[in-house]
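Excluded from the complex is one protein chain; the other protein chains are retained at their positions.
Let's turn to chain A:
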Amino acid sequence: MSRVENRLNATLAKRRWKPAATPLRRRLVLLEMLGAVAGCVGGYLLFIDPVRRFEVTLASRIIDLLGVDRVSGALGDGFVVFGPNLEPVVAEMTGSCSILSSVLALAALAVVALRQRPQALAGFLAAAVFVLAANQVRLLGSLLTGRYFAVDALVFFHDWIGAVLNFAYTLIGLLIMIGLTMYDAQRAEQDRTGRHTADRPAAWARPGLGHRVPVEDTREPGVQITAVVYRRILPKAVSRRLARRREQRRIDYRVGHETPARRAEIIRELAGKGLGVHTATLLAVASYETDPLVLDTLAGVVAARQWEPIAGGDVIALRLWARAWLMRAPRQRSVAETGRLVAVTGAGGPAGVAVVKALQAAGDHVLALDADPDAVGLRLAGRGAVLPRADHPGYAEALLAVLDEHRPAALICTVAEEYAALAPLISAMDERGVRTWLPDPATAERCLDKVAFARTMHAAGIPHPATAWTPATVGLVPGPWVVKPARGRGSRDVILVDDPAALGHAFASVPGAIAQTRVTGREFTADALVGPDGTLLACVPRWRDETRGGTSVRGTTFTSVAVTETVAATLRAVGLTGPANVQGFVGDSGNVTVVEVNPRFSGGLPLTLAAGADVVGAYLAAVLDPSAPLPTLGFQPGVRMARHFAEVYYAADGTPVPDPLDPVTCSVPDFPAATPGVPSPSAPGSGPASLQTPSPVRAEHSDPAGSVAANGPAAYRVPGELLAAAR
């Protein structure tokens, strides 16, 4: 064993005798209490004589002021009192008559238990003054009793009534001191009955500080001493400075009330001043925040400011938190089950699958419904049933039988063509306790029928490609063209025509065809959710970077005022409520053209969900409680999606067959840290990727239109802010 190792072992052996944390805490508290006792005893021995003399002098002067004769404090540490019969008595001012023991006890308590409270000194001084005044009353009462009644009465009053008074005023002094160190009603978190009054969001509240019930403030507005001091007495500059400090302390109350997007903005702003300036608020965010997007933002800004000199221990704590957040391991998703069963139609389509998975992720049980017995959604959901196609005469009966059997709480339809078949069944479903929310049939028809849709768009003045639906007018539409069925979905029977000579043939070969001018530019889909009152709750535009079979397989979310306004205008024109996806193009000059609207969730829905807009959850909430206020959903722009195939295996009888490639745990794609070793594209060469801004997905596309906002993980938009004028 080397000499260094020997030394290490010897040191470790010595350290074994070092007390554990609990005895150390005990020792610390014991020392504090011993210090307090020593302070009381020492203070008493040191100051008892001067304090006694001071109290005697003070009482004598008050007696003089009152004009009472035959009582004198000339002895210095006692009084000479002549009773009613002029018999003299010397009333000595003993230690127990003095306030010193009470004041020292209050001081000791303030030091050991309240020293961390900013108003402890003021509280102690106020209590000491009160105790002094009360003891003077006690002394004067004793002396006057002796002067006017009898000497024995003086002794009785002082020893017995005085002892009770002593106890009472010491207790009240303690209450005064405590009261002044407590929080005023504005900064307190609960009232005297235990109701939560700070109005913090649940996630940001300190646990157990108040029961959350509505609290009405019935107090009459009184004179606020602090307000008077601030407004009338202090100089304006000092008052403003103190107000700023006070607001700074309260900032974490306010941050918690904001939307996630706004919280992220505030965090960037606060951290931008330096991590040492608003460290307490940033630590509060790290402690209380539950939104992964906001936490990503915090970790990102902390990681970006590693050049800063460390301002204190809290900044180190913040950096340790950020390191752990960025390095966090993939975790098992654990969501509390809601106990609800939700039926989803069209469970075989991409939209249906996305809705099924979104509901399961939120803790709901799913009853998958589809006409195809091999529809993949039937394998993904906990329960499944095969129904006839919606245009089959037995559809209604079969559906109601399934609902009778399973009794789901709600039904979500992901196939717009089923709306017409479902609309007559709403009352029957209601009777079974199954809630649903379908768009108005005429509105849905206006979207599904591309001719009616084109008429609506043209009537509303919304940019829409020139459209012809009769052989006579098809020649009037400028080319190049796209020929497609007036009622169709999923790019079926869509023909692109460049040669005018081929247009007629194409038009004739597609059943129920329409011909439109082919729009150029960059194709987008905007997933939207419109509330029952017509409010646009969510609008998540995403580029359709690559599509297969009409479904986006690569995409990127983006923000654009022009696109959002056009989408809002389109949905308003058709009068649609509920889920919708609006497809269109952004031209080279930034002009936005809408091509079609599908009154349902889209096949690219997973990207919208991944960007943070839980349109499925909000829609289900509206289905279950139509009167409930729905939140406006924000999203993160610049999130990209690359789709891949996934497999589900099952035997001929439907029994699941284990997936040999299924990992033991699955990671939650809440924007994990960038892959280690792969430099962030936004900051090449500026350090390890794990220390970069955590969102790995960045917009690589340049803004094709002047009105399209800059993409990036930091930009986080809420449609409500953009659409204030559009509503």
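The rule is simple: a contact is a pair of C-beta atoms (placed from the backbone, for glycine too) under 8 Å apart; a residue touches a chain by one contact, two chains touch by 3 or more; residues count from 1.
By definition in this document, contacts and distances are computed from a predicted model.
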Listed names "Spermidine/putrescine ABC transporter permease", "Glycosyltransferase family 2 protein", "Carrier domain-containing protein" or "Electron transfer flavoprotein subunit beta", with the criterion being the UniProt name of the chain not displayed
"Glycosyltransferase family 2 protein"
Hey, which of A:67, A:207 or A:660 is the one touching the hidden chain?
A:207
For the full complex, which residue in A:142, A:181, A:467 or A:570 touches the chain that was left out?
A:181
Determine which one of A:33, A:46 or A:494 touches the chain that has been left out.
A:33
The one residue from A:89, A:112, A:428 or A:621 touching the chain left out of view is A:112
Interface with the unshown chain - residue positions in chain A:
22-23, 25-26, 29-30, 32-33, 96, 105, 109, 112-114, 116-117, 160, 163, 166-167, 170-171, 174-175, 178-185, 187-195, 197-198, 206-209, 211, 213, 284, 286-287, 321, 331-332, 334-337, 339, 363
